[in-house]
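A protein chain is absent from this complex, but the other protein chains hold their places.
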Amino acid sequence: MTQPTATRFATPALDKLPEDIRTRVLAVQEKSGFVPNVFLTLAYRPDEFRAFFAYHDALMEKESGLSKAEREMIVVATSAANQCQYCVIAHGAILRIRAKNPLIADQIAVNYRKADITPRQRAMLDFAMKVSRAAEEVAEADFAALAAHGFSDDDVWDIAAVAAFFALSNRLANVIGMRPNDEFYMLGRQPK
Amino acid sequence: MTQPTATRFATPALDKLPEDIRTRVLAVQEKSGFVPNVFLTLAYRPDEFRAFFAYHDALMEKESGLSKAEREMIVVATSAANQCQYCVIAHGAILRIRAKNPLIADQIAVNYRKADITPRQRAMLDFAMKVSRAAEEVAEADFAALAAHGFSDDDVWDIAAVAAFFALSNRLANVIGMRPNDEFYMLGRQPK
Amino acid sequence: MTQPTATRFATPALDKLPEDIRTRVLAVQEKSGFVPNVFLTLAYRPDEFRAFFAYHDALMEKESGLSKAEREMIVVATSAANQCQYCVIAHGAILRIRAKNPLIADQIAVNYRKADITPRQRAMLDFAMKVSRAAEEVAEADFAALAAHGFSDDDVWDIAAVAAFFALSNRLANVIGMRPNDEFYMLGRQPK
Amino acid sequence: MTQPTATRFATPALDKLPEDIRTRVLAVQEKSGFVPNVFLTLAYRPDEFRAFFAYHDALMEKESGLSKAEREMIVVATSAANQCQYCVIAHGAILRIRAKNPLIADQIAVNYRKADITPRQRAMLDFAMKVSRAAEEVAEADFAALAAHGFSDDDVWDIAAVAAFFALSNRLANVIGMRPNDEFYMLGRQPK
Amino acid sequence: MTQPTATRFATPALDKLPEDIRTRVLAVQEKSGFVPNVFLTLAYRPDEFRAFFAYHDALMEKESGLSKAEREMIVVATSAANQCQYCVIAHGAILRIRAKNPLIADQIAVNYRKADITPRQRAMLDFAMKVSRAAEEVAEADFAALAAHGFSDDDVWDIAAVAAFFALSNRLANVIGMRPNDEFYMLGRQPK
Partner (left out) sequence: MTQPTATRFATPALDKLPEDIRTRVLAVQEKSGFVPNVFLTLAYRPDEFRAFFAYHDALMEKESGLSKAEREMIVVATSAANQCQYCVIAHGAILRIRAKNPLIADQIAVNYRKADITPRQRAMLDFAMKVSRAAEEVAEADFAALAAHGFSDDDVWDIAAVAAFFALSNRLANVIGMRPNDEFYMLGRQPK
């Protein structure tokens, strides 16, 4: 593991981590074959690490009216608008895998309005982008546009909460200078 | 409790809340004399509620090189830039109380550059605002400006993390239409 | 009167003011119990002072299809967008008094779209904000939206003229570093 | 006088104007050979008319450390940024006449940074533009930059006040749809 | 020819130019009575010069559903938004001549929304401005608005291509500091 993990803040050594955090990191490593840098860099602050991943999992891992791929679309679109290198490249990989589509992440990252998505997904991303970039202007017309595509109140909450959580995540990663692991760039690019 | 709590999403009844959440809500009510609407509205999603407040407490309640009043300054300045009514009015009250200063919150909310704060606090808020509004442009010169005022790496993380956490919080509150309780407006306005 | 009045430009002594200006200042002091700093700081230039207050009074004191409270709403909303500390805090106090509502000024200052106002007042503020921030784009659709709420041509002029006058006032106050008097913060916050 | 004066609000007939306003209008007509539309359109509100021109004259006609041509440069630069057709075209004419330079107004209107002006005038316009577009960010460094070019406190006030007054004027003209008289376009274009 | 041609990059001497370029320059001089600085400054790079003018002529000189005056309107409106002094002043002159209208160029340069143009031309400029300033947001609704005014697909291409070509041209001229020749300012201002 000789790639740097971030440009700022010391990354704690794996054997110095609290037990629960080390266990989580090792589990991720087992599953993915490498440790994504977000786990190592955020471990700088164990309590914040625990809250961050509890929040992340509550939004991204649970059952929802939005598919997991759709939730990753929100991450990629809003993180690109916030110019977060780690989030776009790491979650771009996850999106390719979850959507089983090697093209979708790059399309959404550059301009989601031109991506190969459904009109319903386009409405979802329009709302997510407004939450990410101008939440103070969210109004009834925005909710009506979502309802017209069949999104429930719970779906609306999910869209907003994912966009809001990555508003946090993007800012942390940009300040830390969190680097995407080299492994992410190729993940999901080749059909299996 | 006849004031509305928010303009969207059903607020769960107190007696329907999971035990741990109800306990926390009642403890706040005991201490403050009322239940801030953020507790009621976010209880719509118990898992997210738990992560949200765990994160909040990890940042705002712990020991830090920043005083609690200074952390509230960050909340008020960035939440005003994000036009979050709940956050500015509720945390404005907390800031007045923690700083024992009835004027500071309104000054910071309107234009932190003109507030009665120290040059060190001004540098802290300049950085917090950049994290909140243009984190993608954070660069070495920003860290150097903080170091020149004696901020440690841990302090820098704290400033960034508070600004980032309220980037999340402001977006949630704006989408939910979370209303500040009437009680907040007068809190801390009169010297005791 | 040991509070500073502004961060730049010498504030003239009361007994050095031209007779007509001193008379006005003393009348305000008699009525309010203190001299708002706008009177002292603008007296640096007697001719501009006279024109400024003549304009102010022509807009804010006369009979109008807009109530005095509504005109103060325009001042608070646009001054907050322009980050003018003096104008938001001083006119926030006046708005609370004129509307007999201790909450309205803080709500409008942070995000007028979420304030407890009527749809007609919301339309009024939408237009005022457009005049304040993007007058070059004002178009027929804006006038039609106002007409749909029953605003007359004279009302439209009033909304625009108040927003325009405070575009001037906000800039002067920000350059001068005009400080809101301590007295303003508490005015109108307690129901009588 | 068959050219329209504005796209909105009725222009009062000359013989219906209050005596003092009609006298001023006739004096302008005598001097200029035509009545600039700003006089006719603002006469819709006599009290505001009187305050507007009293303010205008206090800034633009008096003795100042800034030449009259320099004050018109401020008007043209800031009015162009605010996309005010009347102000750019009418004051562009006045600037050409006062500066005895047929090229300067068009240069400043399009991009003042490329205009044939002195470094001192460039500093003056940099400050005026900041007052016009981001007065909330005016800071010590801005005043220091002006002092380095020898501007006195009174000069600084003048620059700010002219920029602020035309922030008002530009908004009124854009809402009214005030039209520049055809006569302005050619004024001052040919050396005498 | 003692006026400077630009603030940066050496302007090649006429007799050092490649034969084809010198021929073109002399032809322009013969026709116009002077050599517009765009020809001299871009000759710094002969191959780019040839491609630039080939592209320019393919768009601006050919038969089109848009009149030549309309194409110049697009140039003036978008170049003003990009603050390109050379393009606004030189093409303003061409627009006055082609439209046989001494007022139109200044009106469009300051605020095309207030210019004396037809609703069809207004729709053309709305689209051109979107292409120039936010092409990434161009969507079906924009094409529908053009179709409603009778613009064909070829017309839409022309509007977009002219706006796009001057996005290139404006940037080159601003970097080079290309100066408009003195002759342009008066061209087309007097009816013949």
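Residue numbering begins at 1 within each chain, and the chains themselves are lettered A, B, C, D and E in the order written.
The definition used in the following text is that a contact is a pair of C-beta atoms (placed from the backbone, for glycine too) under 8 Å apart; a residue touches a chain by one contact, two chains touch by 3 or more.
Keep in mind the model is a prediction, meaning the values are calculated, not measured.
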{"item": "Displayed chains contacting the withheld chain", "value": "A, B, D, E"}
{"item": "Among E:L14, E:A145 or E:A161, the residue in touch with the chain that has been omitted", "value": "E:A161"}
{"item": "Contact partner of the left-out chain, one of E:V25, E:L40, E:C84 or E:A99", "value": "E:C84"}
{"item": "Residue among E:T5, E:N111 or E:S132 that touches the chain left out of view", "value": "E:S132"}
{"item": "Positions on subunit D contacted by the hidden chain, ascending", "value": "111, 113"}
{"item": "Residues of subunit E (touch criterion as defined above) contacting the omitted chain", "value": "8-10, 44-45, 47-48, 50-52, 54-55, 58-59, 62, 82-84, 131-132, 135-136, 138, 143, 153, 156-157, 160-161, 163-165, 167-172, 174-175"}
{"item": "For subunit B, the residues touching the chain missing from this view", "value": "136-137, 139"}
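Keep this in mind: only the chains that are shown with their structure count from here on.
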{"item": "Rotation angle superposing subunit B onto its copy subunit C by C-alpha atoms, nearest 5 degrees", "value": "180"}
{"item": "Same vs different contact residues, subunit C with subunit D, by half of numbers used", "value": "same"}
{"item": "Centre-of-Cα separation between subunit B and subunit A, whole angstrom", "value": "24"}
{"item": "Rounded Å distance, subunit A centre to subunit C centre (Cα mean)", "value": "44"}
{"item": "Residues of subunit B engaged with two or more neighbouring chains", "value": "83-84, 111, 174"}
{"item": "Chain contact graph, described as a line, ring, star, complete graph or other shape", "value": "other"}
{"item": "Chain-to-chain touches, reported pairwise for every pair that qualifies", "value": "A-B, A-C, A-E, B-C, B-D, C-D, C-E, D-E"}
